[in-house]
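Now for subunit A:
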Amino acid sequence: MTVMSRAWGRLTLPGKVIFTAIPLLLAVGVALALVVGILGGPIVELASQYGAVLRFLVAATIILVITIPTAFLIIFMEMKIIAFMNLRVGPDRVGPWGTLLSVVHGLKVLVKEDFTPSGADPLIFTLAPVVVYGSSVMTLVVLPFAPGLFAQDFNIGLLYFFAMGGLAVVGLLMAGWSSFNKYSLLGGLRSAAQMVSYEIPLTLSVAGLLLLAGTMSVNQLVANQSGWFTNWYVFQQPLGFVIFFIAVTAEANRTPFDLTEADSEIVAGFATEYSGMRFGFFFFAEYVNVFIVSAMTVALFFGGWNAPFPFPALAILLDPGSLGIWLLLGIAIVPLVGTLLLSLPFLLTRSSMPAWQAIVLGFVLFNVVVIGLLGVWAFVSFDWVAGLLWFLAKTYVFVFTFVWMRATLPRVRIDQLMGFAWKWLMPAALLNLFVTAGAILVVGR
Partner candidate 1 sequence: MDAALKRRLEARFGEGLQGPVRQRHDETEIRIAPAQVPDVLRTLHDEADFHFQLLADLAGVDTGTAMQVVYHLWSTTSSDWLRVIADGLPREDPRVPSITFLWRGAEWMEREAYDMFGIIFEGNRDLRRIYMPPDYTSFPLRKDFYLPDDAARSPGGGVRHMEQPEAPLAPGKTLVRRTRA
Partner candidate 2 sequence: MNLIPGIGIVRGMSLTLRRFFQPKVTIRYPEVPSDVAVKFRGRLQLLYDENGSLKCETCFQCAQACPIECIDMGGMDTKGRFHVHWGAAETYGERREESALRRSGRPVPDPAYERFAPIDIAAVDSILEDFDHDPAQLLGILEATQAAFDYLPVGALKRISERTGTGYAQIYGTASFYGHLRLGALGAPAAAPSAAPYLAALAAATGAAGRQADA
C-alpha cells in the first residue's frame, strides 16, 4: 500500500489524470462493446422503427442542455454591457475578462441553502420554478436554428410558441401565491395581469404576417424570407414588428416592463422568498426567455437563418478516401510542419525567448489557423453552419438591444403598462391587421 501511495505521490498532475483516465476509459469501452454486442440488434431495430421519436428525444436533450450555457452567456453579456454603458469596467476577475463570473454565479446559486418559508405551500412552492423553466425550454423546440437544425417542425409552430409563453404565467402565479408573502403575491398578480394583457397584441401583431405567409410553421416562415434582405418581413410589416417587439419585451419581463420583479418596489416580486437553485431556475428562465424572444423576432421578421444576400454556394467537399496514402502522410506531416513554420518567426526574431516557448506558441497558432480554416470551410460548404452563424449573430444583436434597453430605461407603472397595452398596442395591431388584409385584397397576392 505504501509503495502504491508513494508512487502515486511522485506522479505529476497530468500523470495522475492519465493514470486515472486510462482504466476508466478501458472499463467504459469494454462495457459499451458488451452492450452493443448484446443489445445492438434490438436497439438499431427500434431506432429505425421510431426514427422521429429518437430524433426528437435527442433534440430535446440537446436543447435542455444548451439552455444553461446560453443563460450563462447572456448573464455575462448583461453584466458586461451594462457596466460598459455605465462607464464601469464590469466583471474582470474570474476568468479572462470575467467570462467565468456567470458560471461562478451558477455554482453559487447551486450550493446555497434552499429553504421553504414556514407559511408557504411546499408543493406548489417547489413546482413553480419547474413550470417556469419548463415553459421556457419547451418554447425552444420550435425554433429553427438553421436549415434542418430544429427540434420539431409543427404546422402550428407559432401557436405553440404563444401557448408555451402563456404557460409561464401559471408558474409565476404559483410562485407568487405559494410564497406566503405579500410582495410575492403582488408580483404574481402583476405578472398575470401583464402577460394576459400583452398576449393579445402579441398574437395580433403577427396576424398580418400570417396573412402574408399563409403558414404558421416557423420553418416555413423563415424559408419564405430567403434571398435578398428585402424579402424579410420587417420591411412588409414594420408596424407589426414594432408591436411584436414591445409586446415580447413585456412577455419576457424585461425593462421597461419588468414590473413583476421590480426590485425597488416589491423587492423581487414573485421570487422574493426563493433561494438556492429554485431561485436559479427563475433566474435562468428569464435569460433563456431573452434568447427565445430575440430568436423568435429574428425568425419572424429578420429572415431567421437566411443571409442578408444570396450567398454564393461553394461546395468544397473532399472525400478523404480518395486521397489514399497522402491522407496518412498529411496527418503525420502537416501539423509538424505547420507548427515549425509558425514558430519560426518567434525563433528568429525573439532571441530572448527559449525555443520550447516558441514551439508551444507555434503550436497554439497552428491550432488557431486550422480551426479558422475549418470554420471557413464549414461556413462555405455546409449551409447549416452558415445558417446557424447568421441566426445566432442576428439573435445576439437583439439580445444586445434588450440589455441596452435595460441599461437606459426606467420602469413603467402598472396602470401605464396596462393602458399602453389596451389603448395603444391593441388598436395598432388591429390596424396593422386590417391594412395588411386590405393590401392583400388590392394587390391580390
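Just so we're on the same page, a residue touches a chain if its C-beta (ideal position, glycine included) is under 8 Å from a C-beta of that chain, and two chains touch if they have at least 3 such contacts; residues count from 1.
Behind the choice of candidates: all candidates are chains of the complex that A comes from, given by their letters.
Note that the structure is predicted; figures quoted are calculated from it, not measured.
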Interface partner of subunit A in the complex, by touch - 1 or 2: 2
List of subunit A residues in touch with candidate 2 within their complex: 81, 84-89, 404-405, 407-409
